[in-house]
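With one protein chain held back, the other chains of the complex are shown just where they sit.
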Amino acid sequence: MKDDNKQPPKGTWLQIAKAVFWAFFGVRKQSDLDSDASSLTPAQVIIGGLIGAALFVMSLIIVVKIVT
Amino acid sequence: MNVTEANSVVLRKLLIFTVIMFGFGFALVPFYEKICEVTGLNNLLQADTLTENTQVDTARWVTVELDANTHGLPWQFKPLQSSVRVHPGELTQVVYEVRNNSDREINGQAIPSYSPQLLGKYLKKLECFCFSKQVLKPREVRQMPVQFLIEPGLPDDINTVTISYTFFELGNDNTVSLDISASQL
Partner (left out) sequence: MAAVHDHDIAHAHDHHPTGLMRWLTSTNHKDIGTMYLWFSFIMFLTGGVMALTIRAELFQPGLQIVNPEFFNQLTTMHGLVMIFGAIMPAFVGFANWQVPMMIGAPDMAFARMNNWSFWLLPPAALLLLGSFFAPGGAPAGGWTIYPPLSVQMGMGMDMAIFAIHILGASSIMGSINIITTILNMRAPGMTLMKMPMFVWTWLITAYLLVLVMPVLAGAVTMLLTDRNFGTNFFNAAGGGDPVMFQHIFWFFGHPEVYIMILPAFGIVSEIIPTFSRKPLFGYSSMVYATASIAILSCIVWAHHMFTAGMPVTGQLFFMYATMLIAVPTGVKVFNWTATMWRGSMSFETPMLFAIGFIFLFTLGGFSGVVCAIVPIDIQVQDTYYVIAHFHYVLVSGALFAIFGGAYYWLPKWTGHMYDETLGKWHFWLSMFFFNLAFFVQHFLGLAGMPRRIPDYALQFADFNMISTIGAFGFGLSQLLFLYVVLKCIRGGAKSPAKSWEGATSLEWTLPSPPPYHSFETPPVIR
């Protein structure tokens, strides 16, 4: 039904990374959100989120390795 | 694409996803076993190998108490000596005896348990009857060795440890029939 994403996605990797980072923190500016919503596709966000989660897990493991 | 078609596309995707996740639940089983194997957390059925020559710490004694239990099967199970004194790093052999008191052939599997829990990390078993299932003919008596050493890394404040084995019955299809009715619980 929704075919309004016809225009090619303009989201760059940097923008995805930023969106995912702020998503993990849970804070996002309204203006940034608007630009995210217009330029990022769900697939990009999901892949970005998974990569972000993997990085998060790895960084935690590194921290744990350092302290033990 | 009208709404009904779009809906059934989403429905199909989500159903496939659900089935995948159901399978994922089962895939966690080999995954878990693999992790345990890699990290060496849960190798109850494999003999340990000694990688280097362990130094025997002759200045130190550790008392190893031997314990034996059966769980719901008509076997008599006991160690031949109730405890041994060993030096850390010294290869020791102890013998357990098991007797089938019934008139049928029974398969049993022994499950080890250590006290303190920490011992698991320092106990290396080169040979154990617990590595495989034991099949006892009616009235059969069997003596079974355990060959182990305790690594010298065992913390200094631990002077007495307990190694315990519990025999569980394996059915013919390798199942344990824990004959406990709810009223007994």
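Here the chain labels run A and B in written order, and each chain numbers its own residues starting at 1.
In this text, a contact is a pair of C-beta atoms (placed from the backbone, for glycine too) under 8 Å apart; a residue touches a chain by one contact, two chains touch by 3 or more.
None of the values given here were measured: they were computed from a predicted structure.
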_For subunit A, which positions touch the chain that isn't shown here?_
1-2, 22-30, 32-34, 37, 49, 52-53, 56-57, 60-61, 63-65, 67-68
_Sites on subunit B contacted by the missing partner chain, in the whole complex_ = 3, 6-7, 10-11, 14-15, 17-19, 21-26, 28-29, 32-33, 36, 39, 41-42, 44-45, 71, 109, 111, 117, 168-171, 173-176, 178, 180-183, 185
